[in-house]
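Removed from the display is one protein chain of the complex; every other protein chain stays in position.
All chains are identified by letter, namely A and B, in their written order; residue positions are counted from 1 within each chain.
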Amino acid sequence: MQKAKEKKIEPRRTSGDYIARARRLKLSDEQLVEFYGTMYTIRQFELMADKLYAMGKVHGTMHLSAGQEAVAVGTFRAVRSDDYVLNHHRGHGHFIAKGADINRMMAEFLGKDTGYCRGRGGSMHIADVEANNLGANGIVGGGIPQSVGVGLALQMQKRDQICVVLFGDGAANEGVFHESLNMAALWNLPVLFICENNKYGMSMDVERATARLPIAQRAEAYGMPWHYVDGNDVLEVYETMIGATQHVRSGQGPVLVEAMTYRYFGHSKSDRNLYRTKDEIEDWKKNRDPILRFKGHLLEAGILNEGKAAEIDAEALKVIDKAVEFAESSPEPDLSTLMEFVYA
Amino acid sequence: MPEITYLEAIRQALWDEMKRDERVFLIGEDIGRYGGAFGMTHGMLDEFGPERIRETPISEPSIIGAALGASLLGMRPVAEMMFMDFTLLTLDQLGNQAAKVRFMFGGKATAPMVVRMPGGSGTGAAAQHSQSLESLLMHIPGLKVVNPSTPYDAKGLMLSSIRDPNPVCFVEHKLLYKTKGEVPEGDYTIPLGVSEVKRQGRDLTVVANNIMVIRALKVAEKLADEGIEVEVIDPRTMRPMDTETIIASVCKTGRLLVIHEACQTGGWAGEVIATVTGSRAFDYLDTPARRLAGKDIPIPYNRALERAAVPQEEDIEQEIRAIVSGQY
Partner (left out) sequence: MPVPFIMPKFDMDQEKATIISWEKHEGDTVKMDETVLTVETDKVAIEVPCPADGVLAGIRYQNGETVPVTTVIAFVLKPGETDADLPKDSTPASLSKLEVVSPQPAVASSSTVAHFAATPVAVRMAKEEGIDLAKVRASGDKITREDVERYMAERTKPAGRVTVPATPAARRVAHEKNVPLEAIAGSGPRGRVQAADVLAFQAPQPLVSTSSDGRPADVVPLVGIRQRIAERMQTSFQELPHIALTVEADVTALESARLRLNGLAEKQGHGKVSMTALLVKIAAWALKRNPYVNASLIGDQIHLWHDVNIGVATALDEGLIVPVVRQAHEKSIHQIVEILGNLTSRAREGKLTLADVQHGTFTISNLGMFGIRQFRAIINPPESAILAVGTVVRKPVVINDRDEVAVRPIMTLTLSADHRVIDGVVAAYFLNDLTLAIETPETLLY
């Protein structure tokens, strides 16, 4: 018996006047410029991280999110600053969008004592628990079950924050993804599940790894509302997240959002990029880059001009350079503290 | 003083603490109307309601993950793994997440959660429902592992475990659930990381956990009639373990026997013996330090085989006699 040929579901994209849409979303010029600036900062941060790595200054490996800036900014401008976040290992951008101190991020990269995790975590485990950022996770899907617990606690403590958990297309095939969506829906927990689909797990194309796409549609199995959007359009992401967070915060239960995006760098620093072509990477970089697209719209609408954009770019670079300086001049953790932080 | 069972003692601890601290809640499978696979939560749903007696689907990793997530926000969950064996399903959430979250985040996160795990053999539950895995859990820094052998210890240690700010694995032995002992009503705690000398003696130091403590005590009682005085030490907390009490004892007796149901290879007896022989107690050893442990096999189904797979009273007696008579 043949499988029924389904009509392919496309991600929702922007149509119509871009700026008019921004106005409908009550976004001012300053806010739009800020969106641009933050996305640019994230991009430069990732590029600097790559440079530092090439200079041999970063121990281990790193997972860069260049190309995925719109998901980060769109999400975190919609989410409240005191909402809880559980992140994945390609999360530098999310962290920056949520308002992290770039100096402390850079210091953590270099394993310094002034880093967010005092040099103990590194790129994959950055967290700012006091700011309700419950950390990036080195295990694919490792944070998803924890979001159930966070949601449960928020519900039992009768608070109005929500829990946002980000994970990739690969994580959606982990068993705990299904367990957690089931439990969150069952108990009506305030959890916003965000699948950042950048087309590849490590080297597996999502189409080769996933029996049925889009991933977001899986929410139907758990009676949960879902959205499937163009993750490289920052306004599309923003608008979707505004709606989703409202739904979740109002106690109507969890939502799953899948944002289609793309990563320019390999999975990690050992990735030879043998599973995709240079042309594919170039295509996304030239024609679908989230920052260039958004900048184009702002320039067209006169909200930005080249001069102002250059100023913002330069400012972002300065911030990054300062962060590198801070990190490089920061002290290493004291060896005498080796055994600390294991137990409370 | 009232005499209650080991099971009732743990239930009392959970009950009293849930009344005292509204952050405490239970999460696990079939703990509601059913009252728990072993009857641990009998009556608690009616007392505390479904929000705090949180029954889950069959999703062990997420039970642990949920407990972790909730504890990060200040709740005090007590999760249950229906059988200790199922903990193997949850090694990511327990070992990679809960155990490490504090360290990875530079000391900023705290995960005050408890995971109860009924373990041990003797009920015919066979290979996948009879393991003693405390040696595995002890190996992971960031976890605490607690292992009571008596009702009195069970209640006091459970209260301490819930109040401890770290992830605690509370290991119970199924065959001990029906054993009885005196347990004070009201609040009392037993500190984690303190061993107890359950019986004093001068001829041999025996270190054992959960059911082996009970068996060793019975054998010690019998041998006392023959003038063989066995000192029995129950570590109670496997990690962090109070080894100083053990070292002091070996300096007194000059002989050491460690007994556990867990399989011999990689079992925690090796840990204790290495610690003791590497300490000042080395100069007091008058015979090689020995261990008596479960055989290196999965627990068999057949009754006689199941019995033979782990140390029984007669095995303990035989080994003690051999050591004390200078056979090794």
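Annotations for the structure displayed:
Criterion: a contact is a pair of C-beta atoms (placed from the backbone, for glycine too) under 8 Å apart; a residue touches a chain by one contact, two chains touch by 3 or more.
Keep in mind the model is a prediction, meaning the values are calculated, not measured.
Touching the missing chain, out of B:125, B:197, B:224 or B:285, is residue B:285.
Chain A residues in contact with the hidden partner, per the touch definition given at the top, are 53-57, 60-61, 268-270, 272. Although one chain is not displayed, its contacts with chain B can still be listed: residues 254, 282-287, 326-328.
Following the convention adopted for this analysis, only the chains that are shown with their structure count from here on.
A straight line joining the Cα centres of chain A and chain B is 42 Å long.
Residues of chain B that touch chain A in their complex: 25, 51-52, 54, 56-57, 59, 61-62, 64-75, 77, 92-93, 96-97, 101-110, 112, 141-142, 144, 164-166. Across the interface of their complex, chain B is touched by residues 84, 86, 115-121, 125, 127-130, 134-135, 137-139, 142, 144-154, 156-157, 163, 175-176, 179-180, 182-183, 186, 340-344 of chain A.
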